[in-house]
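To start, I am sharing the structure in question, which I have written as structure tokens.
A protein chain is absent from this complex, but the other protein chains hold their places.
Here is chain A:
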Amino acid sequence: MFKLRVTDIKQYMYCPRIVYFTYVCPVQKKVTRKMQYGQEAHLELDRLEKRRTFKRYNFKEGERKFHASLYSPRLGLEGKLDMHIVAGGEIFPVEFKHSSQGPSLNHKYQLIAYAMLLEDTYNKPVRYGFIYVDSEKAIPVEVTPNARVYVKETLEKIRLLVSKELMPNKAGEKGKCVDCEYRNFCADVR
């Protein structure tokens, strides 16, 4: 099975052409200002999170684990999770995002994919995860059966795209192209 990364799910949902430019027609991508900012903010959040209590997750106590490398041979999927919390015998993935709005759909499925990787690592079901938006609040996301199926189907779609070398349609929203690191290569962007 062709091994994919959790980021691929996020990217595919944002715009399937990113996956095309990653695997089918690899190109040197441009590091945008938005990406740089994201990396810096991530480091800052890591530093702050280590000192915080679990109040915002509604736990009395727990253990934080940062940047765990996860891999599931069953799913053919790997990824490095920002953080996960082990509390009360349960596991909760946490993803840090930097956005002025709430978490988007691609972030949600990225988190679900991490939850599935944690399930395979710990051999336990994961009920919830959290998306941390701009260090303000941890938004709980339920890991539903439908969401798990959706992630598996997305993995299948990505593998099909890569194996058949299909050039997918670009994202429906034009706004997404503005900050895209592949903008220069995506010839039909207007």
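By our rule, a contact is a pair of C-beta atoms (placed from the backbone, for glycine too) under 8 Å apart; a residue touches a chain by one contact, two chains touch by 3 or more; residues count from 1.
The definition used in the following text is that contacts and distances are computed from a predicted model.
**Student:** From the names "Nitrite reductase [NAD(P)H], large subunit", "Sugar ABC transporter permease", "Type I-A CRISPR-associated protein Cas4/Csa1" or "2-oxoacid:acceptor oxidoreductase subunit alpha", which one matches the UniProt record for the unseen chain?
**Tutor:** Listed in its UniProt record, the absent chain's protein name reads "Type I-A CRISPR-associated protein Cas4/Csa1".
**Student:** Would you indicate which residue among A:77, A:94, A:118 or A:141 is in contact with the undisplayed chain?
**Tutor:** Only one of A:77, A:94, A:118 or A:141 touches the chain omitted from view, namely A:141.
**Student:** Looking at A:7, A:72, A:104 or A:121, which residue reaches the missing chain?
**Tutor:** Checking each option in A:7, A:72, A:104 or A:121, the one touching the absent chain turns out to be A:104.
**Student:** Which is it among A:1, A:27, A:149 or A:166 that touches the chain not included here?
**Tutor:** A:149
**Student:** Which chain A residues would touch the chain omitted from the figure, given the whole complex?
**Tutor:** Touch set of chain A with respect to the missing chain: 102-105, 108, 139-142, 144, 146-147, 149-150, 172-173.
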